[in-house]
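Omission of a single protein chain aside, the complex is shown with its protein chains in their original locations.
Order as written gives the chain letters A and B; numbering starts at 1 within each chain.
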Amino acid sequence: MKSKASLPVSYRLAVTSRALAAVFGGYLLASLTSICMAFWLPISRADAVVSAMMSSFVFYLLAVIWCFACRSAWRAWFGILVPSAVLATLAGVSHWMVQP
Amino acid sequence: MLLALLLCYVGFTALCLSTDRHHGELLHSKPSPNRRLALRLAGWLLLIVSIWPAVHTTDWGQGLVEWCAVLMCSALLLVLLLPYRPRLALILAGFSLLASPVAAVAIL
Partner (left out) sequence: MKEGFRQAMAWLHTWVGLIFGWLLFAIFLTGTLSYFKDEITHWMQPEVQAHPLDNARSLAMAQTYLQQQAPNAARWFITLPDSRQPGLSVMWQDKVDPGKRGNFIRKRLDSLAGSEVQARESMGGEFFYRFHFQLQMPYPWGRWLSTMAAMVMFIALITGIITHKKIFKDFFTFRPRKGQRSWLDGHNAVGVLVLPFHLMITYSSLVIFMSLVMPATIVASYGSTDAFFDDLFPATTNAPALGQPAPLLALGPMYDEARRQWGGGHVERLVVNNPGDVNASVNVIRAGSDRVVHDFGSVVSFNGASGEVVRVSTEQSLPMAISGSFYGLHMGHFAGPVLRWLYFICGLAGTAMIGTGLVIWLGKRQLKHAKTGVMPFELRLVEVLNIASMSGLMIAIGAFFWANRLLPVGFVERSNWEVQSFFIAWGLTVLHAMLRRGRQGWVEQLSLGALLFIGVPLLNALTTSQHLGVSLVQGDWAMAGFDLTCLGCGIFLAWAAWKMQHRAVAQPKAERARAMHLKGGVN
């Protein structure tokens, strides 16, 4: 591990940014995939919610891996927020379609 | 569970012997391609066959759990024995192989 002096601030900022994307963005993405799965699975509501929650952690894992495997911190956020926006929109549409 | 344990242990030993490195350590020779294939097949076969005694005595749910537990612990035992008591590891495998038919008869 290099001594403190030689790690540039930009590196530390990038790591922090990726970490925030992974922790909070990942949770957001996991929650949204779970919400969408619960809406769209063709099984009873209770079963759909249970199945969706059980699977959500895999999506959280994938989001975290993405945040640290991708080439830059910007890509990390992009890869989290764009799918989140898409899923949120679809979830919203599904929700309002169900409610007359 | 005993028969499953014996079969798993022998199976893992066979798979271990099928690698160049461990065959060299344990038997002080390089395995021929035929022997390597035979050991590998035998090893996998024994591991798969060991599922049967585990589920035969209880139901599939309990049986599979017991099989997994036995699988993991037999591998752990082998890997811990290998560097410290390689001869004992082999002797145990031989003993397990001989004891398996006896244990099988006890179940049936």
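General remarks:
What we mean here is this: a residue touches a chain if its C-beta (ideal position, glycine included) is under 8 Å from a C-beta of that chain, and two chains touch if they have at least 3 such contacts.
Please read all numbers here as calculations on a predicted model, not as lab measurements.
Among B:Leu27, B:Ile48 or B:Met72, the one in contact with the hidden chain is B:Met72. Residue A:Phe57 is the one among A:Phe24, A:Phe57 or A:Trp74 that touches the chain not shown. Across the interface with the omitted chain, chain B contributes residues 1, 12, 15-16, 19, 21-22, 61-62, 65-66, 68-73, 75-76, 78-80, 82-84. By the touch criterion stated above, the residues of chain A touching the omitted chain are 1, 3, 30-32, 34-35, 37-39, 43-54, 56-57, 60-61, 64-65, 68-69, 91, 95.
Everything below uses one rule, namely that only the chains that are shown with their structure count from here on.
Remark: chain A and chain B have CA centroids separated by 43 Å (rounded to whole angstrom).
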